[in-house]
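Here the complex is missing one protein chain, while the rest keep their positions.
Moving on, here comes chain A:
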Amino acid sequence: MSFENIIYLIKIQNEMKIYIIDNGGQWTHREWRTVRDLGVDSTIVPNTVDADVLADADGIILSGGPASIESEMSKLGNIKEYMHRYNYPVLGICVGAQFIAIDSGGRVSKALHAEYGKKIVNFTSKDGIFYNVPDSINAWENHNDEIKSISDDYIICAYSDTCRVQAFYHKNRDIFGVQFHPEVNNTEHGTTIFKNFIEKCRR
């Protein structure tokens, strides 16, 4: 680890609190681990927890999960409230990202091509938490549904050959979404995305 990284870690350690909202994803714990490996304290909470619990959060991550968002919105618990009650940065992963799209007035439904495992994700813009990520990365996917549309408040910034919306960010608030799984070890530069997100969460 470089000296710069060590200093960075010392700076953020114990200063921040990130909550990982568990939507039942197989990789929720991987998100916890990635954040921990970046030296930040995080807690996994079920998506049914009272929004009051998140009062001290510096940021939240909405995990992936098995819910099909069209018909099983109830499985996503209180995440709507978590998103709007506070002004902290939000990172939605997979079903978490799909929720953000729907919440914005967009549409999510069964994907034309489901994606499982390795896909090439191409970035068209690398603002926000996608800073320092190469134009194309090998990313790990695991979804049956896809985002068909999202409100104009968001900028779609990545795509794959078989899925048009792979990443997006809000124009004015720190809200980000990724359809792929940056927390998975096989996804290239996933840690960079988490590191950038943590940077956004710094008070």
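The rule is simple: a residue touches a chain if its C-beta (ideal position, glycine included) is under 8 Å from a C-beta of that chain, and two chains touch if they have at least 3 such contacts; residues count from 1.
What we mean here is this: contacts and distances are computed from a predicted model.
The unshown chain of the complex is recorded in UniProt as "GMP synthase [glutamine-hydrolyzing] subunit B", chosen from "CRISPR-associated endoribonuclease Cas2", "Electron transfer flavoprotein subunit beta", "Sugar ABC transporter permease" or "GMP synthase [glutamine-hydrolyzing] subunit B". Interface note for the absent chain: among A:Asn142, A:Ser160, A:Gln179 or A:Asn196, the touching residue is A:Asn142.
Chain A residues in contact with the hidden partner, per the touch definition given at the top, are 22-30, 33, 36-37, 39, 46-47, 65-67, 75, 77, 116-118, 140, 142, 181, 184-186.
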